[in-house]
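Apart from one protein chain that is not included, each protein chain of the complex appears where it belongs.
Letters are used for the chains, namely A, B and C, taken in the order the chains are written, and counting of residues starts over at 1 for each.
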Amino acid sequence: MVDQRRRTDLAVEAAQLWRESGGAGALPGVTQEEAVREGFQVETVRILNQRGAEALGKPEGNYVTLSLAGLARREKDAFGRAARAVAAELSALLKLEPGESVLVVGLGNRAITPDDIGPRAADHTLATRHLVEQVPEHFASFRPVAALAAGVLGSTGVESGELVRAVADRISPARVVAVDALASRSLSRVCATVQLSDTGIVPGSGVGNARFALNQETLGVPVIAVGVPTVVDAATLAADVLAQAGRDNLDPDALRGAGDGLLVTPRDIDQRVADLAKVIGYGINLALQPDLTIEDIDLLLS
Amino acid sequence: MVDQRRRTDLAVEAAQLWRESGGAGALPGVTQEEAVREGFQVETVRILNQRGAEALGKPEGNYVTLSLAGLARREKDAFGRAARAVAAELSALLKLEPGESVLVVGLGNRAITPDDIGPRAADHTLATRHLVEQVPEHFASFRPVAALAAGVLGSTGVESGELVRAVADRISPARVVAVDALASRSLSRVCATVQLSDTGIVPGSGVGNARFALNQETLGVPVIAVGVPTVVDAATLAADVLAQAGRDNLDPDALRGAGDGLLVTPRDIDQRVADLAKVIGYGINLALQPDLTIEDIDLLLS
Amino acid sequence: MVDQRRRTDLAVEAAQLWRESGGAGALPGVTQEEAVREGFQVETVRILNQRGAEALGKPEGNYVTLSLAGLARREKDAFGRAARAVAAELSALLKLEPGESVLVVGLGNRAITPDDIGPRAADHTLATRHLVEQVPEHFASFRPVAALAAGVLGSTGVESGELVRAVADRISPARVVAVDALASRSLSRVCATVQLSDTGIVPGSGVGNARFALNQETLGVPVIAVGVPTVVDAATLAADVLAQAGRDNLDPDALRGAGDGLLVTPRDIDQRVADLAKVIGYGINLALQPDLTIEDIDLLLS
Partner (left out) sequence: MVDQRRRTDLAVEAAQLWRESGGAGALPGVTQEEAVREGFQVETVRILNQRGAEALGKPEGNYVTLSLAGLARREKDAFGRAARAVAAELSALLKLEPGESVLVVGLGNRAITPDDIGPRAADHTLATRHLVEQVPEHFASFRPVAALAAGVLGSTGVESGELVRAVADRISPARVVAVDALASRSLSRVCATVQLSDTGIVPGSGVGNARFALNQETLGVPVIAVGVPTVVDAATLAADVLAQAGRDNLDPDALRGAGDGLLVTPRDIDQRVADLAKVIGYGINLALQPDLTIEDIDLLLS
């Protein structure tokens, strides 16, 4: 069983922690695969049954982790390749028929940069539901998509989870895609990784507080989560800094509480959040509207 | 009966049109009063029965029009006086008990300046509902308020009316306050007037297209509308320009259709919309949280 | 000689007015050509000498007008084609050697939508000057470009022209590219046309007031102007509306003054300004950094 004191939202890190905690041999009820998509590394963790769920502390389902570090290095064609990689992995999880409608929600608080990845990704998502209905002569071939930057609890007074359920109840989409910030235990994964899963999401588990789960059980339709680790907690940082300095081998849990109220992020967090939100938004658009190119989206979103 | 071809969202203009159309004597089923509040002119039209409703082409209820022209002239203390005047008139229509909750919705499209008055007013509204629940030690004395910039059809794919109904259904407020842009037939009233009424609203009747009415019938609670005329139509403008030039006395309806697709606004529309949205937001805050001063709100909204 | 009462910032309209005013035969000292670039119509007016300058009321030089109406119709590939067309025409006027530096300035007032085209285009321009100096290992192959959204007189208290001269004096670019809003006399050209010229610009001649010319004489280097007509004056509108209605054949000048203080714009002005600003920004990037693709720019600007 995973060491519960060590917090991570990434299935791939949970599997690693299981091994570090002394787990020998194969993880029970879990399979892992590696692949390369558009030049980026893809790790897939499948939790097959209850035993696997207990071992990793996560619900049964598929977790796909894309490593997009090349984006920050501005590698050649990195934007298009990253958006197409997100689109391909997302399509595989969505399993949509033509014409089925989708609700895309960007969770998180706009006023906290590392928590703004969801709302910014929603900003880059093409909302087409009204066009399909009102201008069918031009948009009949588009999939109906509604997009909601839902997480603005601070400025609306309404919980993200409440708002999404209210809207999903009314518009009855075939699938929900929920984009949110996550917490990672590794500085190197922060703002460099995207996890897609078909198990839904608990809004705010990364930066804020959990309240309302969004999943098949609560919304009645499959919920595909797109998560980006954008923060690491201060206690983990302190332990990492000491380890790098060769001075200590403290467990972060020994420090738990000392750095509460602090955010530790990469210095270029705003740029990285902007990059990843755009890649995810474009990836969603390419997955949902497969006839469009990136340049088409450039114009439709301008 | 009002000349239906001449379009106005303001009850006070509808009454004037009735007279211009040859209505003699008193308007049947309608009363009108004038007063001064904080130095601004207040005109109240009360539609008392079905006869009045037919004469003015508007539902029964109270329509209060504040003339805030002094704001654009930057008169001394104009901001505080205007916000307090809005607050006083709004309170009289809201008839709230302490602790009753309110949903404030800003209707309109953020991407069209004259239609952005509602969303911007919502931005200036203090959302307190989550604080009252989560931090009662500091916020128990606040009225629970949820605030929603609802009208972003173009970027969400969901109709404003749909979104507001979905949220109102879930959070069950005691009242809804809906801020929206209106159309006026008079250039002098554009961006210089606020109409408050207790009859609800049809989103987008000013700039876009009507779809979902928001009123007691559809939401189950009283809906107080706060409307600001921000546009005048091109045909009305053409007739007005000609009349000023002394060249013609055309009826705007003769020109209907010729200027479709055009917006006619004051040159300083962005500044005026910014001013009025702030006055309305602060007025709503003063009406809903009567213990706060303008400086308190300055800090809470920063 | 052109009828000076009829105002236009477009050379192609000035030539048309010369003909409407009874000019027979060829315009003296002026040549005109038509071509197609990336599927868009290109009209080039060359004012060859002082006689041509007097006839059209504009300085000697080259004026290239691109008709981008297809953009608003969301034609296939319209974004990329339009950006490449702007880039090609701009390159021909810039006549740059590799490594020569450029200052791009976006003129206009951010708080007035039709006047925000320049600042928004500057937002879409890649500023590379600091990178070329500070990170030569990655950016040595980039042209040094500085980008300035200069026109915020209202929020800075400094005239655009003053600010641009101050910056140009200090950084000594080889060329200046200045993007600004223009006025057109034709509703059909508004927000559908881009004029490029090598004669410099008078900031604010479109929407605000002229103050400081930006040209070879004042800045000491060639100034390429990129102008977009985004407004039409109210008097022109009134005359056009009447003509369409078949009711009158008034000259706009007869109405001059009656509609002062009003802006007449397309209803979807915000979308059109956003589209064109993005096309111009990307066009500038493609012209200045010819090794980049649109997807590269997507990432570098995210």
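Note that a contact is a pair of C-beta atoms (placed from the backbone, for glycine too) under 8 Å apart; a residue touches a chain by one contact, two chains touch by 3 or more.
Bear in mind the structure is a predicted one, so any value in this text is a computation, not a measurement.
Asker: So which of the visible chains would the left-out chain be touching?
Answerer: Over the full assembly, the chain not pictured touches A, B, C.
Asker: May I ask which residue of A:80, A:173, A:266 or A:283 touches the chain that does not appear here?
Answerer: Candidates A:80, A:173, A:266 or A:283; residue touching the omitted chain: A:266.
Asker: Taking the entire complex into account, which one of C:129, C:189 or C:278 touches the absent chain?
Answerer: C:129
Asker: With the missing chain put back, one of B:30, B:56 or B:71 would touch it. Which one?
Answerer: B:71
Asker: Of C:114, C:144, C:222 or C:266, which one is in contact with the hidden chain?
Answerer: For the chain that is not drawn, the touching residue is C:144.
Asker: List the chain B residues touching the unshown chain?
Answerer: 71, 74, 76-80, 138, 271, 274-275, 277-279, 282, 293-296, 298-300, 302
Asker: If you put the missing chain back, which residues of chain A would it touch?
Answerer: Interface with the chain not displayed, on the chain A side: 111-113, 187, 234-235, 237-238, 240-242, 244-245, 247-248, 250, 254-255, 257-259, 261-271, 274.
Asker: If you put the missing chain back, which residues of chain C would it touch?
Answerer: Touching the missing chain: residues 123, 127-131, 144-148, 153-159, 162-163, 165-167, 169-171.
We adopt the following convention: only the chains that are shown with their structure count from here on.
Asker: Starting from the mean Cα coordinates of chain B and chain C, work out the distance between those two points in Å.
Answerer: Once rounded, the distance between the two centres reads 37 Å.
Asker: At what distance in angstrom does the C-alpha mean of chain C lie from that of chain A?
Answerer: For chain A versus chain C, the centre distance works out to 41 Å.
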